[in-house]
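With one protein chain held back, the other chains of the complex are shown just where they sit.
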Amino acid sequence: MKKELPVAITLILAILYVLANYFTGVAFLDTAKNLLDRWYLIVAAWAVLVGSINLTQIHGRRISGKREGWIFSVWLLICLYGMMFFGIFVAKNASHPGWTFMYNQLIAPMNATVYSTIVFYIGSAAYRAFRVRSPEASVLLVTALIMMLGRVPLGRMLLGGHPALSQMADWILNVPNSAGMRGIQIGACLGGVATALRIALGIERGHLGGTGE
Amino acid sequence: MWEKLANIDRRWLYALMIFVIALALIKPIGLAIVPSADTQKVYDIVEQLPPGSIVWMGMEFSAGGIPELMPAILSMIRQGWKDGRDLRFVCAGMWQMAGDMAEQAFSTVKAEFPDKEYGVDWVNIGYKPGGEVLLQQYQNSIIETAQGVDFYGNDLNTLPLMKEFTSLKQAKLVAIFCTGTPGEKEYIKHVTSPNNIPLIEAAISVSIPECMPLVQAGQIKGLVAGMKGAAEYEVLVGAPGSATAGMDAQSFSHALIIVFMILGNIGYVLTKNKKQAS
Partner (left out) sequence: MSIVTGYSFAFWVEILFLVAVIVMIRRARGGMKIPEIYKVAGLEAMDEAIGRCTEMGKPVHFSPGIGDLQNAQTLAAMSILGYVAKQCARYDTDLIATNRNVIVYPLSEEIVKQSFAEVGKLDNFKPDNVRWISDDQFAYATGVTGIMFREKPAANILVGAFWAESLIFAEVGSIAGAIQISGTANTHQIPFFVAACDYCLIGEELYAASAYLSKEPVLLASLVAQDWGKMVGVVLIVVGTVMASVGSNALGTLLSK
């Protein structure tokens, strides 16, 4: 029953959810869907507790064993529990000035900073990857050059104001790129539906810790 | 020597990148920005809205999207409010920072339009949990879905704009600003396609290739493409800002990457030839 029960639950709920998405005017289906959405949110909220316990255990062991970099584990736990207690006992809602200060002045800039490191990684990835190793790689290189110059004002400036590069970049976006994107998306969507069907029907059980049937 | 060209230490690239971007931001040379057809389309769609129309602004992004999307938002608000056009904006989002982004945008622009009043000319509903389910529920009742309060905790029933605008279906235009999922596909699926409401989008550069099929299919009526599109929009609205300033930096960072790519390929080809010859 350890494997059969989750599979049965998955099948029943999958049918309910799919039918609720397709059909309207059936009160039972709407209620079931709303209930499932709310249960998911509740489970997700409690799962944060599970994750926090895992983090605490891992970093607690690093601290107690004084492993390399253990001081950063101390800092992590201070930030984790500090913000948690502040949010629950002091701020109590997201519009508290202290809470918005922490979010807007600490978390948001840190997120933006890490996101900004992508500019460096794009540079080093482009330098490594765009080499004339093969005909396909050469096409990739030329396309990259056209796109990089065509999508900034520099391209126009290099050609004395002529829009040739941006026109080529637009053509690449509108024609081969769109065709490729559509093909990949159609294939990916079909694959997603097939995967969902396999899981709903209990044929694929890799996510339960087994392998297939 | 050629092998060195093919294997330049990446830290040189990182250092030069910082230098080039900083220099371009401190001493911009003002490369000419010519609006593209895509951005012009967005401008024309907003321009053709009857005065007083209500525009739904979906703030579907976080802090990382600010450089590329915030200039487009500011430009749209300026376009909507200047010359007596008096468009009205209702802002909400499925992303956690939706309210903060709307707050940042309107607090920046409000100083230029002192006659505009919160609750009359714009409302910031902010983020509400629920994901794409929200979009379906906003079509039934915005106030109920938003749990009766806006981003600042005000009762939505007391705001004049929300007495008129009770359902998302009443929007004359849906303008979304997206960096990922949930984003345009959710709006197309739940809002704009079923209700025939035009959708325009400002998206980050990375998302543009994915959006092109939707633009070609007419599901997205107009697209502001990345920081370049935002800079073009600023030019059209007549208020150059951070996107325009950022284009020089973007241009030169692209040029630096291209130089490194060319050097790497020269090193690769000559090293390969040398190995083949020997």
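Which chain is which? They are A and B, in the order written, and residues in each are numbered from 1.
The rule we apply is simple: a contact is a pair of C-beta atoms (placed from the backbone, for glycine too) under 8 Å apart; a residue touches a chain by one contact, two chains touch by 3 or more.
Please read all numbers here as calculations on a predicted model, not as lab measurements.
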*Identify the visible chains that the left-out chain touches across the whole complex.*
A, B
_Identified contact with the non-displayed chain, of A:Trp70, A:Trp99 or A:Tyr115_ = A:Tyr115
*Where the complex has a chain not shown, which of A:Ala94, A:Ile107, A:Val132 or A:Ile172 is the residue touching it?*
A:Ile107
*Which is it among A:Val139, A:Leu159 or A:Ala196 that touches the chain not included here?*
A:Ala196
_On chain B, where is the contact patch with the chain that was removed from view?_
10, 62, 64, 179-181, 193-194, 206-207, 209-210
_Could you pull out which residues of chain A are in touch with the chain that's been left out?_
18, 21-26, 40, 43-44, 47-48, 50-51, 54-55, 57-58, 61, 68-69, 107, 110-111, 114-115, 117-118, 121-122, 124-126, 128-130, 181, 184-188, 190-199, 201, 203-204, 206-213
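Simple rule for what comes next: only the chains that are shown with their structure count from here on.
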_Complex contact set, residues of chain B against chain A_ = 8, 10, 13-14, 17, 21, 31-34, 36, 62-64, 66, 97, 100, 129-130, 133, 151-153, 205, 208-210, 212-213, 216, 225-226, 228, 247-248, 250-258, 260-261, 264-265, 268-269
*Touching chain B in the complex: which residues of chain A?*
37, 41, 95, 100, 103-104, 108-109, 111-112, 115-116, 119-120, 122-124, 126-128, 130-133, 141, 144-145, 148-149, 151-154, 156-157, 161, 163, 166, 170, 173-174, 177-178, 181-182, 185
